[in-house]
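Read the structure below first, then the notes.
All protein chains but one are shown at their positions in the complex.
By letter and in written order, the chains are A, B, C and D; residue numbering begins at 1 in each of them.
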Amino acid sequence: MHSIPEHALLALLLPLASATVIALFLRRRGAIAAGISVGAAALVAFISIILLVHGERFSTSVEWLRLGDFTVSLGFKYDDLAALMLLVVGGVGFLIHVFSLGYMHDDKARARFFAGLSIFMFSMIGIVLADNLFMVFVFWELVGFSSWLLINHYHEKQSAADASKKAFIVNRVGDFGFLLGIIMCYWANGTVNLDELSRLGAANQLALGAAIPLLLFCGAAGKSAQMPLQVWLPDAMEGPTPVSALIHAATMVAAGIYLLCRVHMLMVFEALQVIMWVGTITALYAALCAVVQRDIKKVLAYSTLSQLGYMVAAFGLGAGWVSEGVGGGPVDMFHLAPDPAGIGAAMFHLTTHAFFKALLFLAAGSVIIGCHHEQDIFKMGGLRRKMPVTFLTFTIGVLAITGVPFLAGFYSKDAILYLAMKNDTTVFAILTFTAVLTSFYMFRVWKLVFFGPARGEAAGHAHESGWTMTLPLVLLAALSVAGGWPGVFGRLAGSVAHLVPEAAGPAHATILVTSLVVLVLGGGGALLYYRTTENDTLEERAPFVFGGLVRLRASFDQLYDYYVAKIQQRFAMLLNFLEQIFLAGLIIRGLAGVVGLLGYGARALYSGSVHAYVYWFLLGAVLLWAYATGHL
Amino acid sequence: MTIGLDHYLLLSAVLFALGFLGVLLRKNTLVIYMCLELMLIASTVALVAFSHFNGTFDGNVFVFFILTIAAAEVAVGLAIIVALFRQRHTVQVEELNQLKH
Amino acid sequence: MNPNDAHLLQLAIATPLGAALVIALGLPKRYATKLAVLAFAVPALVALWLWREFPAEGAAKYFYASNADVGLSSVGISLKLGLNGVSLPMFLLAAIVGLAAGLYALRSGAERLKIYLMLLLVMQGGLLGVFSSVDIFFFYFFHELALIPTFIMVGVWGGRDRNYAAMKMTIYLTVGAMLSLIGLIAIYVKSPANSFDLETLRAALAADPLRVSLQKHIFGLLMFGFGILVSLWPLHTWAPLGYGAAPSSAAMLHAGVLKKFGLYGLIQIALPLLPAGAAWWAWKLALLAGVGNVIVVGLVTMAQRDLKQMLGYSSVMHMGYCFLGIACLGVTGPGGVVLLMVAHGLSVALLFLLATSIHHRTHTFDLADMGGLAQQTPVLAAFFVAGTLASIGLPGFANFWGELTIFVALWKFSPAITAVAVAGVVISAVYGLRAAARVFFGPPTEQLQKVTAENPPADLAWSERLPALLLLAALLLFGFFPRLLSHTVNQALTPPAAMPAAVVHPHR
Amino acid sequence: MTTALLQKIADTNEWWAIAPELLLACGALLLLVLEIFLPKRDQRFIPHFALTIQATVLLLLLAGFYSGFAGETTFGGLLRHTFLRHVGRVFFLLSSLLVCFLAGICLPKSKMPRVEFYHIVMVVAAAMMLLVQSNHFVMFFVALETVTIGFYILVSYYRDRPLTLEAGLKYLVLGALSSGLMLFGIVLLYGAVGRVEAGGMVHTGFEFDVAADFLRHNPDSFLGRAGALLVLAGVAFKIGAFPFQIWIPDVYQGAPTPTTAFLAVASKAAGFGVLLTLVGTVFAPLQHLLVPVLSLLAAATILFGNLSALTQRNAKRLMGLSGVSHAGYLLLGVVASFTVPWAAAAVWFYLFTYLLASMAVFGVMAHVAGPDDADQEVDHYERLARNRPFLAAVLVAALGSLAGIPPLAGFMGKLLVFVAAFQAHLYGLLVVAIIGVVLSIYYYFGWIKAAVFESPVAADATASDAPAPAAPNWVSRLVLGALALASILLGFYPGPLTNWLPFQ
Partner (left out) sequence: MGNLLFLIFTFLTLGGAALVVVNKNAVNAAMFLLVSLVGVAGLFVLLDAALLAFVLLLVYAGAVVALFLFIIMLLDTRPAALKAFTRPTIVAAALGGLLLAAGVVMLHRHAELPAAAPAATPSLRDYAAMLFTTYLLPVQVVGFLLLAAMLGVIVLSKKFAPPEDAP
C-alpha cells in the first residue's frame, strides 16, 4: 500500500473478497465466516479513518466499458463528503458487524448472513466512492440486492420473503427514474462524472432543467423511502435486527441523501421545492404512523422514515436560501447553483442519525434477544434493571433523537429547523410538529420497554446481552453523544461541516427554545400519557385518533396491494388471456385451421371419378387454348 | 368453293372436339377408348392435310408411327380393361372410383 | 498462435460434428458419453484460446480465416470461416453454453442417451458454425443445421404438449428461416459483389449501396424473418410453448445461443449492408419491440403460472431489449445488444438448467404447487436466485451492461421508448423475484411436502453444479469486466472512417 | 431426293452415340431370352442380371463414355446431344436401376411374373434417355409414347388387384388424352411452319431448330402458339403441373410401389428434361408467351400440391401430392432458365436430390408396406423408430431432404432454384414457393412425427391393423444407407454434383 487511492480500492475490495470466500468455501463454517467478515469490516473502518486523517482528497478513474460514444468508467471521488460518508459506513458498519457476532450466534445460516453483510459493505462503499453516476447506479442496485438478501434472511417465513421482494421492487421503481435521469444527464451534459459536472456547473454550462434532478431524486426517494415509495421500509424490519440497524437505518437508506448531495450541482429551484415538500410530508406521515406501532422495530423504522424525511427536506430547503440571498426573479434562479446549506444540514443529520439510529436499533436488537425474540413493546416492560447497559444506551439514543441539548441530534436537528425557519414557515411548522411527535413516540417506547412491570413471559426472563453486543452499544452511545459537537463533526466532515447553517442571535434563541419546547411537549406528553399496561393507552382512551392513525398507516399498503392484486395482476392476466386466446388461439390456430380447411377442400377435388379428371384436362386445355388466341 | 387446307383443318378440329366430347360424355370405358382413338385420328387428318398442302412429306411418315403407336396403345388399353373387368365385372367408369381423396 | 491460422477454428467446429458422426455410426454407449464430453470440451477450450489470442487491435477484420470451395462457387458461395470482434464473443458464448448443456445432458437420464447426445453435438457444431461463418449463406446453413436437432429433441424428448409444440415451433421457425433466406439471397442477387462473402459484400455495398427502396424491402424481409426466429412480438408465440416443452439441454442451447442468430444476423449483415433500410424500419422495430416485447410480453410473463413458460416468456421479453438496441443503429446500441446476447445466453441457459433441476425435485413446473424449496436445497436456490438476478439485469452480472448500454443508446433514439424500456426493468424484477420467491421461499406447500416426503430432494449434485457454475462464472466475469467483451465489439462495429482520433475521457 | 442424299443422311446415323440406350434395350431383350432358356430355378438370377446391365451402363456413362457427342446432332437431326441431356441419361439410368432394386423387394410379395417388369423398366428407361435427347418431334413423340405405353403396363402390373387396375385405367385414359392433346399440338406446329428449304434440303416443323426459327420470325402465329401450348399441356401431364396433376394421387396409390417410384422420379424428370429442352430450343422464341403461363402453372402447382397434401394420410398419395409441389418448384427453375442460363443445371441438381430422397422414401415404403400395396397409411409408421431404427433414420433424412431442410441435399436444390428465380426477378413466385415450403413442412414433419415421435395412444390404436415392417437385408441397408447418406453429404458438400453439372 503505497498510495492513498489504493487504500480506497482496498476498502472497496476487502468486503467483496470476504463475501466471495465465504460464498465459495465457508458455507457451512459460520464461525470462520463471521470472523472473516468482521475482520474485513474492521479493516474497512480502519482504512476509512486512515484516509480521513491522512487528508488527501483525490479523484481517479479507469475505463470500464466503451461502446461507440458511450463510456463508463470505474473511478473514485474521495472528497470530504465521501470521507465523512465512508467513515459513517465503515465505522457504524464495523460496530454492527461486531454486534452481529453475538446477535446471530445461533443462526443456522450465519455464513450467508455475514456474506450478505460483506456484500452490502462492498456495495455501499462503492456508492460512497463512485466518481460518476453510472457507477453509483451499479452499486446502488447492488445495495438493493444486498438489502433483499438480508431482509430475506429468514426466508422460510412468508412475510420475510414478501418483504424482501417488496423492498427490491419498490427500489426498482425508484431506480427506473434514477436510471432515466442518469441517461438524460449523460446525453444532456456529455458526462456523468461528478467532477466534470461540477466544473460545468461552475462554468454555468450545465444543461439545467427540473427533469434531470427530479428523475435522479426518484432513485433517492426509492432508496431513502420517501413518499410515495416509503412502503417497503417498515416491512423490511423482517430482516435480522443488525440488518435493520445497518442498512435500513444508518447507511443504505441514507444513500439517497448522499446521492442528492453528490448531484447538487444539477439542482434547480423547482426540483428543490418538490424535494423539500416530499421530505417534509414523509417526515410528518412517518411520525404519525410511528405513534401507533406496537413492534419496537417498526417504531424505529417509522422513526427512520421520519428522520430521512427531515434530511430530504433539509436538502430541499437549500433552494430557498438562494432565492433569498439573490433576491432575483425566478429567471435568474435558473442560472444559479443552489446554496449548499441544505447539503450541510442534511449530511450533518445523516451522520448523527446514523449514530443514534444504529444505536437504537442495536439496543432494540439487544432487547429482542434478551426477550427471546419478543418484539411487542406492550409485552415488555421493566427491562431497566435486567438489561442495564442496553437501557442506558437506549436512553442515550432516545435523548439524542429527540434533540436533548448537547447530544448529537440536538445540533443537527436544530440546523434543519433553523434552515426551515429561515426559508419556509409552513415547512418549519410541520417539521416542528414532527419533532414533537418524535419525542412523543420515542419516549413512549422508552417508557413501555424499560419501565413498569414485565408484561410478558419473555420479558420476565430477559437478560443482558454479551459483550459483543454491548460493546458496540457503548461505542455508538458515545458517538451519539459526541457526534454532533462542532469539534467532532468538524473534524470528521471537513469542509462539509462548514456548510452547516448556524443560527446566530435571536434566531439561535428561537430555535433553542423551540426545540426545548418540542422536547418537553412530546417527551413529557408521552411519559405522562402512556401507562405501562398490555394495552395501548391511546387505543383505549382515544380510539378514534388511534384508528385514524392506523388507517393512515395502512392506507398506502392497501393502495399498493390493491394496485398489485387488482390492477397490475389483472391487467397481466388480461393480456395473457388475449395472448393465449386471441393471438395464439384465434389468429395462429385460426390461420392454421383455415389453411387446413383449404387443404381438405383441395383434397376433396380428387374425387376419384375419371370424368371429373377429364374435365380438369378440358379446363387446362381450354385455358391454354384461350391464352393462345389472346383471349386471356 | 375450293376445298382448301382450312377446311381440312376445321374438319380435323371438329373430329378432335367430338372425340374429346365423347371422352367427357361416355361412361363405358370401351367407348371412351374409341373416342380417344378418334382424337388421334383427327390429328392424322390434319397431319396428312398439312403434308399435302405444304408439300412436305414427313407428316405422312409420321402418320405411320402414329398408327403403329395407336395400335399398341389399343392393345395395352384393352388388355387393362379386360383385366379390370375380370376383377370388377364392370366397364362403367362411375363404378371405378375406389381410389380417391 | 498466429491469428491467421485457421486450424483451431476448424477443429472447434469439426469436433462436435465428427463426434456426432462417430456416435451415429454405432459407437457403444460407454465410449459415446466419453467422446461427447471430449467433443463438447474441445470447442470450449479452443474458443477460450482463440479469445485469449485474439489480436487487440483491428477487430473489424476476420481472423483465423479460411476459405474452402464446396462446389457452389457459381452462386458465390464458399465455406469461409473466421472470427471478428462481434462474432468472437458469440463464438465463445456458443462454446461455453454448449459445454454446459453437454455436461448437463450426460446426467439428464434421457432415454436413448446416445441419440440425444448425437443431436446435441450436431446442434453444437451448427452453433459454432453460425458464428464463425463469414459467408452469409453458410451462416444460415449452420443455423438450420442446429435447428433441426432442436425440433427432433423437442418432439422426442420433450415434456408436456411436445407434439404440438414441436410442430408449431418447426413451422414458425421455418417461416422465419425462409424469409431470412430470401433476404440473404436478395442481398446476393442485388449486390454487385456476386458473392455471399460478407467481407466482399460489405466492401461492394459500401462503395455502391443498393437503392433505398430495395434496402427497405430487403431489410423488412430480414427483420421479420430474423424477428420470428428471435421471437419479435407478435410473432413470438412459438417460444414459450417450445421452451416449455423442450428438454433442458435443447432449451439451453436454443434459447441461449441459437436464438441469437437472428440478432447477430441483423447486426453483422443487415445493419452494415442496408443502412438506409435499417433507418427506415428503426421506428417500427422499436415500437414492436418496445411496446410488444417489453411491456406486453413482460406483463404476460407476470401472469404465468408455469415456471418454464415463465422463463420462455421472459426470454421473449429480453429479446425486446435486443431489438431496441438494434433500432438505435450506430455502434452503442448494437454493441449493447452483443453484450446482452452473450449475457442473456448464459443466464437463460442457467435458468433452464436449474428449472429442470427444480423439476427433478418437485415433479412439477407449476409455481402454485411449489414453495420453500430453499430449506432443503440451499445451493440450488442460490444458483437460481443468481440466475434470476442476472436475467433481471442486476449489476455484477453481464446482463446489466447490455441493458444499460442499450438504454443509453436508446435515449438518443427516443426518450419515450427509453422510458418504456426501462419500465420493463421493473416488470422483470416483479416476475423474476416472484418466481424465485414462489419456488424457494416461504413455507412449503402441501403438494410439495407430499412429493418431498416420498423422495427427499437432494441439493444440487455436482453434475448439475458444474455446468451451472460454469455459466454463472462467465456471467460474473463479464459482469465485472465488461471490457473483455466490449473491446473487440467496439472495434468491430465502429466504422473505420469515423474512428475518433482522440478519445475524450470524462475524467481527468 | 437423291440416293446420295439419303446415303448422306444414313451416314449420320451414328449408333455409337446411343450405345447406352442400345445396350439397355438389348439387355432387356436378353432378359427375355434368358427367361426362355434358363431353367426355372435359375430364373431368380434374371433380376440380378438386369441390375448388373444397368449398373454397368451407368458406370460407363459416369466414367464419361458417350458424353463425347456433346454439341453434336446425330441421326440426321433426330437427336442432339448436349451435356445437360447426357446428365438426363445418367439420371434415368440411375432411377431405373433403383426402381429395379425396389422391384426386387416388392414383386416377390405378389405372384406376378417378374422378368417382364424389368424388361419394360429398361425399355422405358432407354426411351426416356432418347426422349431428352430428341431434337425432332417425330422422335420425341415416338419416344414419349414408348414411355407412356410402358407406364400403362407398369402401373397396372398387379393385374389381380382391383385398385391397381383402376389406377391403370385412369392413367390410361388420361395419358391417352394428354397424348392426343400433345399430338394435336405437334401437328399444328408442323402445319404452321410448312415447308422450309435450306441448303438444298426440305425441312419441316418437326425439326426443333426449324420450328424455333419459324417461331422466332412469327411469334404471333396462332397455330404456332396454340401448338406450343398444347405440347406444353402434354408435358404438364407428365410432370404433374396444375391442372394436369389431377391423376397423380390415384395412380400413385394404385400402382405397385416400384412403379410409383418410377413415375414419381423418372417420369417427372423426363417431363422436366423435355420441358427444358423445349423451352431451350423450340419454344425459346415464345418466352413472352410462356413465361406467364409457366409462372401461373408453377404457382398453382405449388399451392395446390401442398394444400391437398396437407391433410393426406396415405403415404403413397402423400408422395404423389408432395411430388406435385416439387414439380411447382422445378417449374420455377424452368421459368428462371429463360433469363438465367444456369437455372437448367439447377433444375437438374434439384431433380437429383429429389431422386435420392424419393427413392430412399420409396425404399422404406417398400419395407413397411404390407401385402396390400395401396394401403400404406402414415399411421403405419408409428413406432418405426423403435422397431426398425435404420429405416426410420433413412426416412427422416429423406423426408427432411424432400422438405428442403438444411443441411440436406434437398435444401441445396431449393436454394439453387430460388437463387436462380431471384435472379430472374420472379419475386411473386418466390413468395408462393415459400408459402409452399412452409406448408410442406407440416405434412413431411407429420410423417416424421409418426415415425419417430412416439404417442402411446396412437400406437395402441393402430398397432393391430398396421403391417409389421420387414427387416431390410444387407443390400437394402447398403442402398438405402447410401441414398440417405448421399442426401446428407450433398447437403454439406454439393461439390460433386455442382461441379459435374454445367453451372457456369
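Criterion: contacts are C-beta pairs under 8 Å (C-beta built on N, C-alpha and C of every residue); 3 or more make two chains touch, one makes a residue touch a chain.
All values reported here derive from a predicted model rather than from experimental measurement.
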- Item | Chains in view touching the one left out | A, B, D
- Message: Of the residues D:I46, D:I149 or D:A369, I need the one that contacts the missing chain.
- Response: D:I149
- Against the chain that's been left off, what residues of chain D make contact? List them. 1, 6-7, 9-10, 13, 18, 25, 28-29, 32, 75-76, 78-79, 111-113, 116, 119-120, 123-124, 126-127, 130, 138-139, 142-143, 145-146, 149-150, 152-153, 156-157, 159-160, 191-195, 221-223, 226
- Please give every residue of chain A in contact with the chain that is not shown. 611, 615, 618, 621-622, 625-626, 629, 631
- May I ask you to list the residues on chain B that touch the chain which is not drawn? 1-11, 13-15, 17-22, 24-28, 30-31, 33-35, 37-38, 41, 44-45, 48-49, 51-58, 60-61, 63-65, 67-76, 78-83, 85-87, 89, 91-92
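To be clear about the criterion, only the chains that are shown with their structure count from here on.
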- Item | Between chain C and chain D, centroid-to-centroid distance (C-alpha), Å | 43
- So, what's the distance in Å between the C-alpha centres of chain D and chain B? 26
- Task: Can you check how far apart chain A and chain C are, centre to centre, with Cα atoms defining each centre and the answer in Å?
- Result: 36
- Task: Could you tell me which residues belong to chain C and also touch two or more other chains?
- Result: none
- Task: Please set out, as single numbers or ranges, the residues of chain A touching at least two other chains.
- Result: 603, 606, 608, 610, 614
- So, in the complex, the side of chain A touching chain C is made of residues 23, 27, 59-61, 63-73, 75, 109, 131-132, 134, 137-139, 141-142, 145, 148, 152, 155-158, 160-162, 164-165, 168-169, 172-173, 175-176, 179-180, 183-184, 186-187, 190-193, 195-196, 568-569, 571-573, 575-576, 579, 583-584, 588
- Task: Name, in rising order, each residue of chain B that touches chain A in their complex.
- Result: 20, 23-24, 27, 32, 93-94, 96-101
- Query: Once bound in the complex, which stretches of chain D touch chain B?
  - Reply: 137-138, 141-142, 145, 149, 152-153, 156, 159-163, 165-170, 172-173, 176-177, 179-180, 183-184, 186-188, 190-191, 194-195, 202, 204, 206, 249-250, 253-254, 374
